[in-house]
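With one protein chain held back, the other chains of the complex are shown just where they sit.
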Amino acid sequence: MTFRLELSDNNIIKNAFESIHKIVDEITMTADSEALRLNCLSRDHITFITMELQKTVFDEYECDKPEKIMIDSTEFIKILKKCKNTDILELSTDDSNLITVFKGDATRTFKLGLIDMEYDNPQPPLIQYPSEIRLSSTIIKDCLDDMAIFSDKIEFIVDEDYLIVRTDGQMGDAETKYIHGENIKEVSRSMFSIPRLTDIFRASKFSKECCICIGDDMPIKVTFTLPTNDGQLNYLLAPRLEEE
Amino acid sequence: MTFRLELSDNNIIKNAFESIHKIVDEITMTADSEALRLNCLSRDHITFITMELQKTVFDEYECDKPEKIMIDSTEFIKILKKCKNTDILELSTDDSNLITVFKGDATRTFKLGLIDMEYDNPQPPLIQYPSEIRLSSTIIKDCLDDMAIFSDKIEFIVDEDYLIVRTDGQMGDAETKYIHGENIKEVSRSMFSIPRLTDIFRASKFSKECCICIGDDMPIKVTFTLPTNDGQLNYLLAPRLEEE
Partner (left out) sequence: MTFRLELSDNNIIKNAFESIHKIVDEITMTADSEALRLNCLSRDHITFITMELQKTVFDEYECDKPEKIMIDSTEFIKILKKCKNTDILELSTDDSNLITVFKGDATRTFKLGLIDMEYDNPQPPLIQYPSEIRLSSTIIKDCLDDMAIFSDKIEFIVDEDYLIVRTDGQMGDAETKYIHGENIKEVSRSMFSIPRLTDIFRASKFSKECCICIGDDMPIKVTFTLPTNDGQLNYLLAPRLEEE
């Protein structure tokens, strides 16, 4: 056995995949001696997800040689949902399965067949942003929830003082104004799909704080970092253009 | 700006519209210097609703000249549902919108287009009743919930000692007996639609106590009054006749 990890704070994995499985059907993880990583592009090619969980996140972590783990995310989340808060979560692999074990009153083992994927996931582009804002994930979650009343797209506007999130719908408009407190020199605005951002912000339980990067008609970058700083979830979502 | 109000106990508005939006699609409110009022007839013409919230209900209340506010209740309740208990709720109008603002960690603004209505709402008739009973709203809510097992109509019978609520169904019968403790001289009975009464008693969170007026084959009048006595919701529901 080359790869095996144990995690008592199993919500870290559960909360990450609670969002990931909504966006990507087939996921590729790689485990090496330093970290468990994930790098995926959504089937509709508008969202990149990367995850890095360093070995210090886990109670136990072994990986003698790098390994690729390709699984169906829909099946994996069904398994993860059965994990109780008090269970110790163990992940390992054999030749053809990802083996998930929950250790509690009983020992519960799930073998999920590894899949073959036809293509390699491309790397997300590196982008320089004019503005970066740290805030409570809940504020954005609320915006998305509010604005879904009127529309399926949402505009982010950043100026020197405010983050403004707004939507125009046939029945009405909604707008949230938030004083960001960052040092921002430039006004940026960009529009995004509400349903996809809603799936991204399902990761808000992974970390109460998030960091969003906005630029004029540029992809939005959303980062959730564990309080212990050794785990991160990154999303890059392409903008929707006004004409759409 | 002529009309603006602020309310920290936002449940008063939320609970009222939780019931109203189920019964009336398009609502007309009027604001004057004394109160925010509502007067609506259901599309099927069997239910009148009137609401009066005096200005003392609100933390702040301004209205220089009387104003009519006509909105779609389905859209308005969607907005109200986004209001958190800790938010301060602000309502105001511009030329073409009802503007709802929730003030919390962020300031969230919703503009809902005002609508034109073809007709004026008639006034509910003034009726003298032989019996009036004050009781916990929950008791009637339970009756409706119980009796929906067997039927979609319910009979109220008031005698000197009891309020009896009953239904006969194909599979079985149900009956609730409640000692009313009022000074009532006359027996009255009348039958009503369970689904509509259920929508009316969604207002039971507006006020834990209610007052019901019953007469022989007369409309039932249900009144919910705020504990502070400066706000009231009134419903008048036409009876169902036995032959139906």
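All chains are identified by letter, namely A and B, in their written order; residue positions are counted from 1 within each chain.
As a working rule, a residue touches a chain if its C-beta (ideal position, glycine included) is under 8 Å from a C-beta of that chain, and two chains touch if they have at least 3 such contacts.
Only a predicted model underlies this, so the values are computations on that prediction, with no experimental measurement involved.
J.: With respect to the chain omitted from the figure, which of A:R43, A:K78, A:R134 or A:K208 is a touching residue?
T.: Once the missing chain is taken into account, the touching residue is A:K78.
J.: With the missing chain put back, one of A:S33, A:N85, A:T107 or A:T228 would touch it. Which one?
T.: Answering carefully, the residue with contact to the hidden chain is A:T107.
J.: Any idea which of A:N97, A:S136, A:T198 or A:T225 touches the chain not displayed?
T.: Of these options, the touching residue for the absent chain is A:N97.
J.: Looking at the full complex, which residue from B:D9, B:E62 or B:D142 touches the chain that isn't shown here?
T.: Once the missing chain is taken into account, the touching residue is B:D142.
J.: Could you list which residues of chain B touch the chain missing from the display?
T.: Residues 136, 138-139, 142-143, 145-146, 149, 171-178 of chain B touch the chain that is not shown.
J.: Taking the full complex into account, what residues of chain A touch the chain not shown?
T.: The missing chain touches chain A at positions 72, 75, 78-79, 82, 97, 105-113.
Note that in this section only the chains that are shown with their structure count from here on.
J.: What's the distance between the Cα centroids of chain A and chain B, rounded to whole Å?
T.: Spacing between the chain centres: roughly 44 Å.
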